[in-house]
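The structure is given below, and queries will be raised subsequently.
Just one protein chain is left out here, and the rest sit where they should.
Labels run A and B following the written order; every chain starts at residue 1.
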Amino acid sequence: MPVLEVKGAHRWFGGIHAVRGVDLTVAEGELVGLFGPNGAGKTTLFNLIAGAVPPMEGGIWLNGREVTRLAAFRRAQLGIARTFQIVRPFRSLTVLENVMASVPSAMAERDNDADDAMAILRTVGLAHRAHDLAGQLTLGMLKRLEVARAFALAPCLLLLDEPLAGLTTAEISELLAVIVSLKSRTSIIMVDHNVRQSLAVCDRAVVLDSGSVIAEGTPAAVRRNPEVVRAYLGEAVTS
Amino acid sequence: MTLALQLIANGLVVGGLLCLVALGLALIFGVMRVVNFAHGEFVTLGAFATYLLVANLHVSPLLGIPLAFALGAVAGAVVQRAIIARTTGRPELDVLMTTYALSIVALGAFSQAFGGDFRSYAEGPTGTLTLSGVTIGWRSLTVLLVCLALGGATVLIMRRARIGIALRALAQNRDAAASCGIDVQRSELFAFSLSVGLAAAAGSLVSLIGTVTPYVGHEWVLDAFVVVVLGGMGSITGAMIAAILLGLVHSVASFVLDDSWAKIVAYLLLYAVLLVRPQGLLGRADG
Partner (left out) sequence: MAESSARRTALFGIVATAAVASLCAALPWLGVSAYLRTLLYYGAYYLALGQAWNLMSGLTGYVSFAHGALAGIGAYAVVIAMNAGLPLWLSLLCAAAATALASLVIGLTSLRLRGTAFTFATLFFQELVLLIVRKLPFVGGPGGIVLEEILPAWLPYLLMLGVAAGATMLLLVIRRTRTGLRILALKDDEAAANAAGINATRLKLILFCVSAAIAGATGAVHGLFASSLFPNVVFAVDLSIVALAVPLIGGAGTASGPVVGALLYVVIREVLQVIAPGMHLTIVGLVLLIVILFLRDGVVVALARAIRHRRALPPALAIGPEPR
């Protein structure tokens, strides 16, 4: 059974048809890369899956269970964790407390105690800043905290919204390594504009443009797809 | 039938006044995301200014209306610059409590200066007008007409004038408006001054048909808050519709039951609306 099934999802914002009839399936242990030019509807699709925004048409199933109308916190408790494009840490809490604030899903045996939280922080390389206020961290560290907090939910589906944006080259390789290591414990959908590096690690790529899926397949196939090139670079460049 | 028309006429007068007060509140919230808890004190300011003018100079209270507006606008400008502008970017709690603290101080100042006496004056329009069986006092009619005029002028400004468009842009997206060259600080100053000027003018009108006490503005503004929440925070059209509605509900409920029950009905209605349609009539769904 696939971890995630999205069928015919539609979402309008006023006159803008942000997501047009998107179908998406994610299998267990898969790392799916979600690509597309700005405004393609990637974040909206994430919001639909995570429950921040309800779809106007279509349905969403998590491990066979329909979650289309469930509230965001309910979905989180069922195993859908997400990070935000612009980091949203709990600034008045320490790094450790940020991780401990997450309510683990039904998959976990119990709430994360301090030791569990430290282990998660070690995974993302933030253990040495555990007792600093989140408000004092650099962007690179906050990005990692986002991932740690999402992972503390013991999710079965992890939605990463541009986790690598704004990071240095070294930070990107490090975080990518962490993300790949998480594959064994959760399925992942990752949106990012660092196309080369993201394509290198994902099992499958899905490309959106103007709210619809225009290409889907292995990274190699998608990279060569003329539709994709046109969507990113315009009519003039089509090899 | 005449009874119904009479009730409607009464309701429109109250609704018109509520509209004027609520308009300012909705404008300030829409543009600046600030809830002006001190709004009522500007109403009181206008009421007392007009009373003092009439009681001491024995002129027509109609002169008091523009005077009150000007006084309110100037006082508002000072308050906005000196106090409210300092709280931009601060958490919501701080901004909320700033205007609330202001209202406490202002109310105390009024109470200290004027005491709890009920004041009123006899100058101004007198007599009644009877149209198809409906009797309406000339004072009430004046109030209604002025409310219409001021309300209409404000809506016109918001739709046509450059500053009105700038304010609407600010209300929708602050950063985008700023990057289009809109002077945010000046616009906010204008919005606040205009809003409390309207409130003061409303106060002037209140002095025409009611008694003036330090609490007069406070009472009207409570109902105005009901209107603004009912209509949807920040929606001017919503506030106007809700104001008329509330005025009518008040008029009918006061007639059928009594004044206190009318208020109770209004509040319960509000809670019911919040339960079923939390964003109010025309508000945005994200609160």
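One rule holds in what follows: a residue touches a chain if its C-beta (ideal position, glycine included) is under 8 Å from a C-beta of that chain, and two chains touch if they have at least 3 such contacts.
Bear in mind the structure is a predicted one, so any value in this text is a computation, not a measurement.
S.K.: What shown chains does the left-out chain touch?
M.R.: A, B
S.K.: Quick one: say which of B:V105, B:A149, B:C180 or B:V256 touches the chain that got left out.
M.R.: Answering carefully, the residue with contact to the hidden chain is B:V105.
S.K.: For the chain left off this view, which of A:A71, A:A119 or A:A200 is in contact with it?
M.R.: Only one of A:A71, A:A119 or A:A200 touches the chain omitted from view, namely A:A71.
S.K.: Quick one: say which of A:V6, A:M141 or A:C202 touches the chain that got left out.
M.R.: Of all options in A:V6, A:M141 or A:C202, contact with the hidden chain holds for A:M141.
S.K.: Would you write out the residues of subunit B that touch the absent chain, in ascending order?
M.R.: Residues of subunit B in touch with the missing chain: 35, 83, 86-87, 91-94, 96-98, 101-105, 107-109, 111-112, 222, 225-226, 229, 233, 260-261, 263-264, 267-268, 270-271, 274-275, 278-279, 286-287.
S.K.: At which residues does subunit A meet the chain that is not included here?
M.R.: Against the left-out chain, subunit A lists 50, 52, 71-74, 76-77, 81-82, 84, 88-94, 97-98, 100-105, 111, 114, 128-129, 131, 136, 138, 140-141, 149-150, 152-153.
As a working rule, only the chains that are shown with their structure count from here on.
S.K.: Taking each chain's centre as its mean C-alpha position, how far apart are subunit A and subunit B in Å?
M.R.: Roughly 47 Å, centre to centre.
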